[in-house]
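The structure that follows is given in the form of structure tokens.
Only a single protein chain was left out; the remaining protein chains are all shown in position.
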């Protein structure tokens, strides 16, 4: 990621930190160092205030109301769709469906498209680098319909086996569903190239962008994907937010997913017809407040410039890789060169990852240890469990240095 | 509803109103009068502060973290399940699955139980009084599996035809899914009696409690239902919250609904196994902040006492029915006696419901006009559209009087 | 907002102008707002790009029905281009009373339908 910071405003992490109230918190008497951003990110005042403002001033159900609060809520809720659409370069805000999280976005495709359109022996191609949320829904379809689920392999350096991928795309392949940026290795996959290859074979393409949209410029038209799944809570939005982008004609052609109020045009005892996009896929009262606050998070990213966020996180990543590789007893997985987001999974020789994370916690440092919801990848890499640190725009090199000191302490104690 | 207010603290709506910041808002220069509570309710400071506090102090992903924030979030999130369980008398907090809304709760049952367990010609019995969210999921199963969907009729007075219901329960009936309190007529259905009848025939029972849990004492053990669906946002919780109660052994026996992270025990390339309840049904990062704030809403209701809320709302309802029936040109639907929650649907002779609601909006009064997501019921009652006012614990008789004056004004203008 | 401000709207609501259909219309379009049940159909007779006759039918609230009556009363003799370049404010300001944003959808249904009728015609 050799992106230059060409933004008008200088990117000043120390100043940004003031926007995040939780960063003033202390843990075990030490200042919080939050390096678990791949799990979920912290929220700036702008997002918290958007929630507060919504509930204190506008809150009402949307769509059907002929009263002022309902009217305001509807406008604000639609605007949140527009903001999400603009962030990922989607020309039509109606192609954005709000969901609870990236997992629901992928399940929506599995149920509303897959369960209805796939047949026995149709193939879905994923990779060994997927998060469980982009594996288990397809296993469900395999168990129910008898589709075949194939996996692209991953090299030791953390790269997708692209030749292997091309070989696995057959005339039976109906969908290629691939993670944009790995939540374990940080690898950024060449999704545009993959989408091209898939489309040549007549397959659709879903991009799991849970770890890319928050950290990189992402453009669905440039990528050419048919679907894109994202988490709002991993990009400073509230928990309970996520979205699915789908090509409008594809979404139009699909059955609904959840059935009930607001997604219908007309209901009789005998049958129902569907509302227009995106409402057709948003049954029941949506998370109006959450979506509006996610809109505030998008504004925050947009004001900084996704390219500047990417450049800064790349700096952090370079620093962390440098500091960690000073120690031969730290084993880093998959950073074999090429573009990466700010995610590093590693193990400390002779120390269980849980114990590493436990010592870091005592120092106020939040990292994750475990299988990172990617057990097939972990099994393939022969590690099962690892420590992971993952960065966001409010992290600093000093925080990384503190983490490295704490890792050394864990090694001293348990190694 | 002749429930006595036996609570220790006196129920003082004027004092309660101070807890709801939005009630200080003005609309078209007039103080807001919010009578659209069946759509969604307003949020007290306790709920807004719970959101703020969560994001400012604890926010982290749950389950897998060995760090303090994650640990705290996990405890708080589990505690929110406990609070919801206690509110509805569920002995085991693991029988509470958090969802986005009541609609998703019902869809969960339709997909995870219905789609997997129902066969052609199996019968699902619902009523003509259902909200779309308790109709359209079953129509989906009818279209996909060929089940039969039967409707219990509703009398002009707003009562379910209980004899008809008994007659419609056959040995083929696999599920009776019925609304506890109607969002159009306010009717409180005898769900305990219905559950008995259904169980005798070997059918399961789902209660749509979206309009009852916020307003009445509800006890799943007393009712004896197998599932209960509720909206968090209709009981002062944030938008994006709802839950499903299911008997634990039933939930255990069911397939999952959404597939991905956190709902698994172990994933390999070939197969996956499921986590324990309720996580098996909560795939991906849940709305942690929303659930915790819903917990604060439950605390608020519990402190007041659901029986006191019910008694006060019954007072409001009585007052409103009295004031509205002073005018023979106001037609009220279905209040033919028997227990009701605080919901009144009506029409003004010669005035389109939209115009009534529009005039009320100009007076700062929020009511709903439309089909209230219950088109089959509306068609059956021969009205298609109506104005609806619905009360909550922060409403007052004075507000109702203001609404009645505004209705008279609408009649003067348009009648 | 006092009752009398509604006078113009009420006049059109209770005495709709141009209500009906046109046999052999050059352009026809119908659309509704499913959530509130308003429906408007407009038939147009054109002559060399100019609206020669227009009629509407439909049901719904006073605002939607009066607005379309008022609209049809003002467009005869106007060109298709004039109509297509009409702004929402042009319609709103023709109603004789400030309309609250919550009713914009109702008030603008007629002009939306008329534009769609003309666009469909132009496209064909």
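Order of writing sets the labels: A, B and C. Residues in every chain begin at 1.
As a working rule, a contact is a pair of C-beta atoms (placed from the backbone, for glycine too) under 8 Å apart; a residue touches a chain by one contact, two chains touch by 3 or more.
Just so it is clear, the model here is predicted, and its values are computed rather than measured.
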Which of the displayed chains are touched by the chain that has been omitted?
A, B
Touching residue (missing chain; options B:16, B:51 or B:66):
B:66
Sole contact to the chain not displayed, among A:25, A:180, A:340 or A:371
A:371
In the full complex, chain B touches the hidden chain through residues 63-68, 70-71, 265-266, 275
I need the residue numbers on chain A that touch the omitted chain, in ascending order.
28, 351-355, 358-359, 361-362, 369-371, 384-385, 409, 412-414
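One rule holds for everything that comes next: only the chains that are shown with their structure count from here on.
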Does the chain-touch network form a line, ring, star, complete graph or other?
complete
Among the chains here, which has the CA centroid at the largest distance from chain B's centroid?
C
Using Cα averages as centroids, what's the distance between chain A and chain C in whole Å?
46
Measure off the straight-line distance from the CA centroid of chain A to the CA centroid of chain B, and report it in whole Å.
31
Taking each chain's mean CA coordinate, chain B and chain C are separated, in whole Å, by 39
Going by the contact rule already set, what residues in chain A reach two or more other chains?
64-68, 70, 266
Where in chain C do residues touch two or more of the other chains?
35-36, 100, 102-103
